[in-house]
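One structure below.
All protein chains of the complex are present and in place, except for one that has been dropped.
Note that the chains take the letters A and B in the order they are written out, and that residue 1 is the start of every chain.
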Amino acid sequence: SSESGLDSRVIFSSDSHASDYPTVMATREMGRLLSERTEGRLGIKVFQGGQLGSERDTMEIMTMGGIDMGRINIAPFNAIAPLSIVPVLPFLFKDVAHSRRVFDGAPGRKVLDSFEQYGIKGLVYYDCGSRNFYGSRGPIKTPDDLAGMKLRVQNSDVSVAMIDALGADATPMYIGEVYQSLVQGVIDGGENNWPTYFTERHHEVAPYFTRSQHVMTPDMMVMSLHRWNSLSEDDQVILMECAEASVLYMRELWDAKVLASQEAALAAGVQVNDVDDITQFSDLMRPIWDRFATSNDQKQLIEEIEAMRDVET
Amino acid sequence: MELAILIGVLLILMALGVPVAFALLGSAIATFIALDFPLQVVFHRMAAGMSLFTLMAIPFFIFAGDLMYRAGIADRLVRVADACFGRSRGGLGQVTVGASMMFGAVSGSAIASASAMGSALGPLMKEQGYDGDYAVNVTSTAAIVGLLIPPSHNMIVYAASAGKGVSVGDLFLAGIVPGVLTGILLMVVAWLVAVKRGYPKGKFPGWEQFTRAFVWAIPGLMTAIIIMGGILSGMFTPTESSAIAVIYTIAIGLFVYRSLDLKTFLECAQQSVRVTAMIMMIVAAASAFGYAVAILEAPTHLANMITSLTSHPIGVLLIVNLLLLILGTFMDMSPLIVITTPIFLPLVMAAGVDPTHFGIIMMINLGIGLVTPPVGAVLFVGSAVGKVPIEKTIKTIWPFYLALVIALLFITFVPALSMTLPNMLG
Partner (left out) sequence: MITLARKFTKQASEALIVVGTFGLLLMTAIIGWQVFGRYVLGASPNWSEQAAVTLMIWYISFAAAAGVREGFHIRIQAIESFVSVKMVFALRRFSEFVVGAIGLCMAVYGVKLCIATWHFDIPSLGFSRGMGFLAIPISGALIAIFSIVRLLEATFSNEVSEEEKA
């Protein structure tokens, strides 16, 4: 509504990452484009570093319209929107290219649109690559190599179930404690993306990295419906275009970051390997998919995503 | 504009005597209306603000502190202090400071310390011819030492307000040396004043009495070891250690000192619930207020104002200390921590101050505020327990203020006092 001044006020956006993180830089780029294309009528102010609260907090606040926009991982949405569980399922995507086809395509849109009944307009995915296993004992090539390993996971039911199904011992732990726990042998490994693996220095104490690409939990740019609806239709179109443009920018930064940390880790002596046969792992995941994706909508979404495995766009 | 509403409404409501928690909520509500944010967010922030795991240590430490007093742990510590410091001229002054340091090491609350020491030592001092104002001055200012010596629920409030990167364990370690330093300075002042007023000397009760007093106090002093040892070894989180302190104190009161009965216990629990509600309601309201502060980038604006005056670290620290001292005269400690930490911390960090060090500066600075009128909870408790009107005590309290301000300056400008222990052990 124009009388409230919402349509002209700068858009407040939150992010728990630091100022130089690709998602934060991409949000700033999105703001630059937006302000350029609306001749300064609209802009984005980024509150990075978690100034406005944890991701769960900002998500809940956003459903009520208490913050305009934000970069939030898909995991917190699991507690509110059932469809959001599907992209979190392990061994669902063949590779990063597959995941990007899905996020940019109809299945990705479907998940974003499912947030609308909770007061959130899903804009775009800032996908953050794949998570991979790493450990201190030796290369992980088959599920047998994981047997009995104590593996650190994020504190989520899906992650714990995945590790248990693979025969390892899931240990949920705060990321800051992982390095020391690897040193002391409290855990034997973990799973993460290249940049976190390297910046947290886990490569120093767990130098065997397996390109398992087992989970591709994406970040998302979402907006409060309250604020979205206050924009004119023209402005909504412009904002969406700017968001999409920022995705390309974000991916460039992200891919460069992955490459840089990968090279640095290799230079530091990390040994990388592929798994022998991915189906040995993914076959063990069926019970988990069935346990967490119970509704027909969720099952259908899985089928749609699987159908895009080999489709080149 | 919204920033003016935020600050204006807060100051007006507080000045007119609206309870601080509601003044904070009122200000947040007014600002949210101006920003066209839905008001349920105010209460979402409020509920989230009172339901943090780390903040659970606040009710536990308050409860434990009150239990320690009623279970007789305070009395036993006084006997130890008496055996250690009672011999000098005006010895009971030293005894008070020493006992406060020991009680501070087991209790997380300065108010519990002031009331425990006041009740245990006040009558004794009167008996031996000490003036009432002296007794209140010593017990109130010595209680501030307990804010610095771990555990300290205000350090937990600070860690929660400072956000990521400030650990309660580090803060606890950082407070030890400054706490002892402040205690020593207060002992010197207590001695000087006692000599000037010609107070009597105590006499040493003999080694046997000393040993007996010490042995009896061991179960109480163990609390300190359980809390600090538990946190430092990684056995417990600070929150868990505070709950363990409660359970341990109940056990001592029931089975060792046999001083707790069900009635006292329930009274104590009820009183702790009241104090907890008082503090946590402010913390919760400040969380809603803090959301508005963050959205409006108030810290940046204030930082720009201060750095336009000076950007030299010493200048920044002096200005921040001065502002906190002024605010501390008319506001209580916990609300000030939650309101001002997000504002001042980025500023002093930009000037190169470690956030753990700044936490200790805040403890002593706002601790001074607890013993200054017009709003000084510890001074009020001290003079209520000592049955001396505040007007009378504040006429003679200034040497003790001086000791605290000297301690503040040392703590502010010698970071090593705070940072050596956490750097070594943290």
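The rule is simple: contacts are C-beta pairs under 8 Å (C-beta built on N, C-alpha and C of every residue); 3 or more make two chains touch, one makes a residue touch a chain.
Nothing here was measured: the structure is a model prediction, and the numbers come from that model.
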Residue among B:7, B:52, B:323 or B:349 that touches the chain left out of view: B:52
Touching the absent chain when the full complex is considered, from A:79, A:266 or A:307: A:79
Of B:97, B:252 or B:280, the residue in touch with the unshown chain: B:280
Residue ranges of chain A at the interface with the undisplayed chain: 60, 63-64, 79-80, 119, 157
For chain B, the residues touching the chain missing from this view: 13-22, 25-26, 29, 38-40, 42-44, 46-47, 50-53, 55-56, 59-60, 63, 235-236, 239-240, 243-244, 246-247, 266, 269-270, 272-274, 276-278, 280-282, 284, 330-332, 335, 374-375, 377
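Here is the rule we use: only the chains that are shown with their structure count from here on.
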Mean-CA-position distance for chain B and chain A (Å): 42
Interfacial residue positions of chain B with respect to chain A in the complex: 32, 36-38, 40-41, 44-45, 48, 163-164, 291, 294-295
In the complex with chain B, residue positions of chain A that touch it: 4-6, 9, 12, 47, 50-53, 57, 60-61, 64-66, 226
